[in-house]
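Removed from the display is one protein chain of the complex; every other protein chain stays in position.
Presenting chain A:
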Amino acid sequence: MNDRGTRVLRLDALARVEGEAALHLRVAGDSVAETRLRIYEPPRFFEAFLIGRGHTEPPDITARICGICPVAYQMSACQAIENACGVTVDGPLAELRRLLYCGEWIESHTLHIYLLHAPDFLGRADVVELARDQRAVVERGLRIKQTGNAILEQLGGRPIHPVNVRVGGFYRTPGREELRPLEERLRQAREDALETVRWVATFDFPDVVCDHDLFALRDPGRYAIDSGTPAVMAAQGQGPALREFNLAEFEQHIREGQVPHSTARTSALDGRRYLTGPLARYAINGRWLHPVATEAAREAGLGDPLTGAVCQNPFRSIVVRAVEVVQAIEEALRIISRYERPPRPAVEVPPRQAAGTGATEAPRGLLYHRYALTEDGTLTEARIIPPTAQNQTAIEEDVRKAVQARLETAGPPADDEELTHVCERAIRNHDPCISCAAHFLDVTVERT
């Protein structure tokens, strides 16, 4: 479309991300003047309609924010309420929760790796096209995904919006023998997952380094999933290598803003751009990977996690994800092998007038909840900060860099179709979960 010298092109439908969003790109000559990730999901008002509900309700309600990581919402919500009520869920109940969460990691990461991300590296339009000539590979992915879903179904009743999670624990806990069939599947899945790491390690990765601060939970002794302290690894030369703060101070460090172009809010960590998710988790928790996952990471060229290797190439996030799938499988096997059915399926969580916070590592990154309750458990405040909203600025920066790099490349100038592809790839690296933040990515290139 030509409009008085300004060329505006609409390149739309960013495919293969969860949910939908828009990207507005303004190119002036040879440089990128503006990148705006525009999330315009119809607002769904979750925080507003939690107000006035009972303290047992957030796990079921907030699960409906996102169908791809409902367990993450359930776990962060439970933690925040339990924290407010002064209750700690530990021992076998905490282990079962972690097992459920492993199921979600396995399922969600594998979905992203095989169905959404790998086609980018293999020059295929989508997984259907990929399956046409690499059917066995796609079947392997579906098998791993199904194993993750099997855990979710066994423990949660169903893979999407599990019904068995409650504040304080579960409605019903499984007996040891009920978990046994999962063991066999998980052992098969471990082989498939190791194959996956080897497979994605062979992909062709553009040589890119991001300079975002990295932000993840840190849980010394184990790879953070369902607990830990917020930790920041500053981009090189930007302050102390690693610092932590109390979860209670989360909103003093993470400041959310609102921009006119998006229904999602954007955040900054102490005023700086940052990234949460696999790259951040791996940087902060890598040394606590299981030996099998450690070895897989080394072999895949991620460096030695035991010596604190960091991966800063967003394109390689697919490799980190694959390693995290191995990790989640190992962790699930460990939990099942030691599991004894707890005497009660849940601990009592009597309400009291207080506020509480909870944060866990959703597959896409750190997910924070805060609730304030009255004496009878009625919610008076609700605050939810999902990973994609936190990553929005970092994603925009990655897109800007990727487009700039392409514009500076010698040879024929990039047409809009190619630029769209460049943008889409840069965005898909981050597995944005746009329904959690909001929805819809259409790409507009504006050239002035």
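Rule of thumb we're sticking to: contacts are C-beta pairs under 8 Å (C-beta built on N, C-alpha and C of every residue); 3 or more make two chains touch, one makes a residue touch a chain; residues count from 1.
Just so it is clear, contacts and distances are computed from a predicted model.
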Write down which listed name, "NitT/TauT family transport system substrate-binding protein", "Na+/H+ antiporter subunit C", "Oxidoreductase" or "ArsR family transcriptional regulator", is the UniProt protein name of the chain that is not shown.
-> "Oxidoreductase"
Answer key for A:N164, A:T357 or A:N429 versus the chain not shown reads A:N164
Touching the absent chain when the full complex is considered, from A:E47, A:E195, A:D270 or A:E295 | A:E47
Of the residues listed, A:A94, A:A131, A:A268 or A:V310, which one is in contact with the missing chain?
-> A:A131
Hey, which chain A residues sit against the chain that's not shown?
-> 10-20, 41-49, 51, 53-54, 57, 60-61, 64-68, 70, 111, 115-116, 125-128, 131, 135, 138-139, 142-143, 145-146, 149, 157-161, 163-164, 166, 170-172, 258-260, 263, 345, 420, 435, 439, 442-443
